[in-house]
Each structure stands twice: as structure tokens, then as C-alpha cells.
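A quick write-up on the structure given underneath.
All protein chains but one are shown in place.
Let's look at chain A:
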Amino acid sequence: MLTQMIIRKLFNLRNANKRNNLKLSQRCFSSHLPELTKNRYSVKRGNYAVLTEDHKQFFIDLLGSTRVITNPDECLSYNVDWIKNVRGYSTCILKPKTTEEVSNILAFCNDNRIAVCPQGGNTGLVGGSVPVFDEVVLSTSLMNKIYSINDTSGVLVCQSGCILENIDNALEEHGLMAPLDLGAKGSCHIGGNVSTNAGGLRLLRYGNLHGSVLGLEVVKADGEVIDLLSTLKKDNTGFHLKHLFIGSEGTLGIVTKVALQCPPKPRAVNLAFLGLQSFEHILRTLKRAKQELAEILSSCEMIDASTLDVCTDNLKLKSPLSQYPFYMLIETHGSNNEHDQEKLNKFLEDAIAEEYILDGTTTNEINKMKHIWDLRERITEGYTKDGYVFKYDVSLPIEKFYSIVPAMREKLANEDTVRISGYGHLGDGNIHFQVSAREFSQQLLKKIEPYVYEYTSDLRGSISAEHGIGFRKPKYIHYSKSSGSIKIMKQLKTMFDPYGILNPYKVLP
């Protein structure tokens, strides 16, 4: 038993563990700081108050000096986003622990016209989680209490600053699991997930947060606490307000508590990693997987060869297969391993016999599955080592899912880029597509945008499938939303936050 523990450590060491990496790289700000957002992009500071000593004193009186961070070095990591695309210069980070404190902070900021940037785990990929100028950062990192987990109903109630992985570990003790899973789970907060309506790796099976969030507690810009914290599966009384806050990226209110519907942790998990010749073959395999794995299919992801290189070259991870133009991960969740394995093996044997797939490996050993998942989950991290990443997250009709990559390669053929590639949630029609370059360049940016958005819009896709609009995309929102719907969004914003203190410069044009 003891060796069991020691070996776990050793094996983890050997595979230079991932979660730690994620946390570390987030905190490790070396020479490569992005230029200040206000200089790189042409944005004008809103007419908000400039923070005074008196303001700061109010926060210190409210939270105590240890929960008000003003030291510039310590402020830095709250000012730069995870993929180092944007940088603000806030000099005040607030760390409330309770809803009441959040309410007091917002009421004060609202009265004094102080702009506020809500921040969870700061893993957002569209520049929404860091200040653009000097907004006060309201970090939920100390709002990390889990209040209850109900074994029978599967309902978890917690504060919004709980880290997703901690929630998942707590649920495991009850035979449950979190309804979403993503590469950032070691750092992202459930409040951040709710606010971005994060999708993740198993949306295909477990649906999105509009389905699994049962209730929320939210604080409005003026400090009023709105109790929407239902734990009921069914509740058709009036308008379904919680949905407004799911995916509104901190622009309508601050999420303080979350009630989540959590599925049972599957007893049987199997994972296959496959090598394929072409995107055609991927489509055929997807279709077959849906038909033949049906109710046990829990994830279906794809990675192209150039993307896998960021894991093998930049992060030195090992791929279990030799090289192929495309790769797929197919995962099953079920209750009976014999049944699942038989189904999966039959599916794979047929696929190999009919030459849909060229090679592959399958496993249900926990650690082997983790290593294979690393090849998918650590892509975002691996990409950052290329230099600057222009990152896009679009939904496209499934037949056209991959077409954007060759189109972009053609368009940028003469530009100085490191890599143009795509991977993503194939089962959901959501591709993560990126161009990396050694450093940021306006010229390159102009070649990519708005071209990608036009391309997506022409195919009636979405210019942001799951990462949101944040700071990077407000001016492109019209590619996916009609002017009528943008108008209503603006009206709602004015109603919830008349002075626009919550996450300004984000989401709405």
C-alpha cells in the first residue's frame, strides 16, 4: 500500500506532472510580457474614477490589508491573461470571502464610478478576465467553500471561487463528478466557468452549463444580491434569469454561489487514441462512433499533426502512436466495463478493417488515459511556447469543420508564422484554430481578422463557440448576432449596470 503511494509519486515525477505545470506557468511571468493593452489596441479609457488613497482605505477597512493587494509585483499576475495576449495596469486587487463583502465592494464602486474587472482563475482565452486599463480586480480566489453535496440528487452547492478540480475531487468522494471538464481545471473557478459558459471535453455527453447549472446567487452592479440559488431540477416560475448570467462574462453581475447538477462518476472509462489519414476519415469515424458507441460515447476530439507537435516538441510529451496527418480521441463512460470494452473494441476493429483509421491504441488504465488526455489538454499551454498565439474558437458546420485551416494556410502562405493548425471538440462542431508567430504583429493580425470571422459567418458558424467575446471580439460580435439581438443585450446591460462599471470594454461593441 505504501509503495502504491510512493510509486504514484515516482510515476508522476517521471511524467513531470501537468496540473502543477499549469499552475506554475500561470504564475511565472518572465521576460515575455505583452504590451499594455491600452497601447496595443486603440481603446479609450471610460470616464471612470481614478482610484484614490481614500478608495483603497475603504477596501482595506472592509477586507483587511491582506486581502487588498496593491504591491505592483503582486498585482502583475492579475493584470496579464493566461496566454499573455493582453495586459492591464490595475493597482488594486480585492479578495472578498463572502457574498456580503462582494455586495459592499460593488455598492461602493457603483456609487463612486469605479470600474471593476471580475476575475476567477484567470484562464479565460479572450482577454475578458484582466483589466484593460486600471479597473479594480475583484478576484474570487478566496470564495472557495463547498457548502453541500447531495449523494442522491447529485446537487452540489458552492461558492463561485472553487477551483473546478477541487470540486471534482470532493464530488468523487460521493461517487459523483463535475458535469464539465477542461484543460484548465486545475486553475479555473466554477464562477469563471459559469460566466463564460465553458464547454469543455465532454459537452457532447453531459450538455452545457445552461443545463447543469440549477441555480446561482449573483450580485448586481449596485450591490444588490439576487438569490436565484434553486437546487431544483424543474422550476418554471417566471423568467429563467439565471441563464442571463451564464456566459455573460462578468458584464451583468458577479456570480457568488453556484448550484450544479452533477452526474454519477462512471464506473467504466475507456479511451482510444487514433491515427487517421484525412479529415474525411475523421468524419466517417465520428458518425460511426455516434451510432455504434451511442449511449457510452463521452468525448470525441480531434487534433491535427501540427497541433500534436506542440505537445511532442514544445512540451516533450510522448505520443503513443507514430505520425499521422490527424488524430482522434474517443472516450466512453459507462457502468459495465466488459460491455463498454466489447463495444469499443468491435467499433475499432471494424474501423481498422475498413481502413477508416490507420492505427490506434486503447486503454482503461487510469494513468495511461491521463497521459493520452495530456496530449489534448495541454495543447493551449504548449502553444504558448511558440511565441504569440492568435487563438480562435469557432463553430462550423461539421463538414466544413477543418476547412478553415487550409484556407488560412493559403492566405498566410507568405507571412512569417510558426504554425497554423486546428484541433478541438469535433463532436460539438467546435474547432480551436490558431496561428502562432514568434511575436505579435499588427500586419499578421490584419491578415487574420476579420477574415476568420467573415469566413465563419459566411458558413453561418459562430465566431466564438465557447471562449466568449471578452476584450478581443466585441467589434466582431455582429458576425454572429443580429443587430436586434445586440440591441436587447445593450438594453439589458443598461438595466443591470447603468453606470457600466462591470467589466467595461468587454463583450458588447
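Assume a contact is a pair of C-beta atoms (placed from the backbone, for glycine too) under 8 Å apart; a residue touches a chain by one contact, two chains touch by 3 or more; residues count from 1.
Basically, contacts and distances are computed from a predicted model.
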- Note on the structure: Looking only at "E2 ubiquitin-conjugating enzyme", "Electron transfer flavoprotein subunit beta", "Multifunctional methyltransferase subunit TRM112-like protein" or "DNA primase", the name UniProt gives the absent chain is "Electron transfer flavoprotein subunit beta"
- Which residue, A:Leu321, A:Leu445, A:Ile486 or A:Leu508, contacts the hidden chain when the whole complex is considered? A:Leu321
- Query: Who touches the missing chain here, A:Lys145, A:His240 or A:Arg267?
  - Reply: A:Arg267
- Among A:Lys97, A:Arg284 or A:Lys368, which residue is in contact with the omitted chain in the full complex? A:Lys368
- Item | Residue, one of A:Glu100, A:Asp359 or A:Glu415, that touches the chain absent here | A:Asp359
- Note on the structure: Note that chain A touches the absent chain at residues 1-4, 7-8, 10-11, 14, 267, 272-274, 318, 320-321, 345, 348-349, 352, 357, 359-368, 370
